[in-house]
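Okay, so here's the structure we're looking at.
Removed from the display is one protein chain of the complex; every other protein chain stays in position.
Chain naming follows the written order as A and B, and within any one chain the residues start at number 1.
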Amino acid sequence: MKIVNDSFTIGSNSRNQMINITDNVQDSIRKSGISKGTVLIFCPHTTGAITINENADPDVVHDVLLTLSDLIPQDKRGYRHNEGNSDAHVKSSLVGCSETVIINNGKMLLGTWQGIYFCEFDGPRHRTANIQITGE
Amino acid sequence: MKIVNDSFTIGSNSRNQMINITDNVQDSIRKSGISKGTVLIFCPHTTGAITINENADPDVVHDVLLTLSDLIPQDKRGYRHNEGNSDAHVKSSLVGCSETVIINNGKMLLGTWQGIYFCEFDGPRHRTANIQITGE
Partner (left out) sequence: MKIVNDSFTIGSNSRNQMINITDNVQDSIRKSGISKGTVLIFCPHTTGAITINENADPDVVHDVLLTLSDLIPQDKRGYRHNEGNSDAHVKSSLVGCSETVIINNGKMLLGTWQGIYFCEFDGPRHRTANIQITGE
């Protein structure tokens, strides 16, 4: 059993954005030499998140971001945090800051339509994703 | 340390449904022979999810599904994805596509009232859950 840590950077260019990082994660796995185990993708930012969703039709990403912003508006009455990004913190806790994916034969065991996304909720910013690959 | 992959199929019979798969997961653990470690339960579908919630009163499942559908309606204004299931994709990202549970003495370390559910948000369909058990 080996444990390999890695990371990569991500640049967002709008306030709310989902950036497909599937190829970056697969590249970390390839470099690790691990063919069976798991990969943990972790967002070290409290106004970002990691999710898995449709990789084909970009309208799905649009609809996910639209729904989140309608449910959790940026200027909701009652917010106390004075940085104007309370909505981004709420979205981060609801979507979650990590995903774990099974690796088999050197590939992630994702469904046909699944891609891994870094969710930006308070961009544009430079961001980091931390990766840990464990296995044999 | 051993790593064992498994999977099982699930049939849903309504559009929104939570199916208790706790026994299926425990069965995969028993077959693996692993008594200490973790089990990862992963949904490879972008309109499904995995969650852990009350295993006793089915009214809890009803109330969870009711609340999700009220918050995230199927026919929300502004959706662009033309398959009529944008709501299912949003629910999938909010509930999340996996859970990880501790195994101790061959059993999952779940609370008394916890069960593991496959969440169907765009059924009825045939679905798969992927399982990875890691430990000794």
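Here is the rule we go by: contacts are C-beta pairs under 8 Å (C-beta built on N, C-alpha and C of every residue); 3 or more make two chains touch, one makes a residue touch a chain.
Fair warning: this is a prediction, and the values are worked out from it, not measured in the lab.
Engineer: What does the interface between subunit B and the hidden chain look like in terms of residue numbers?
Structural biologist: Given the touch definition above, subunit B has residues 1, 36-38, 51-54, 57, 59-60, 62-64, 66-68, 70-71, 94-96, 99-102, 104, 109-111, 113-114, 134-136 touching the missing chain.
Engineer: So that we can see where the missing chain sits, which residues of subunit A does it touch?
Structural biologist: Output for subunit A: 1, 3, 5, 40, 42, 44-46, 71-72, 76, 78-82, 86-87, 89-90, 92-94, 96-98, 100, 130, 132, 134.
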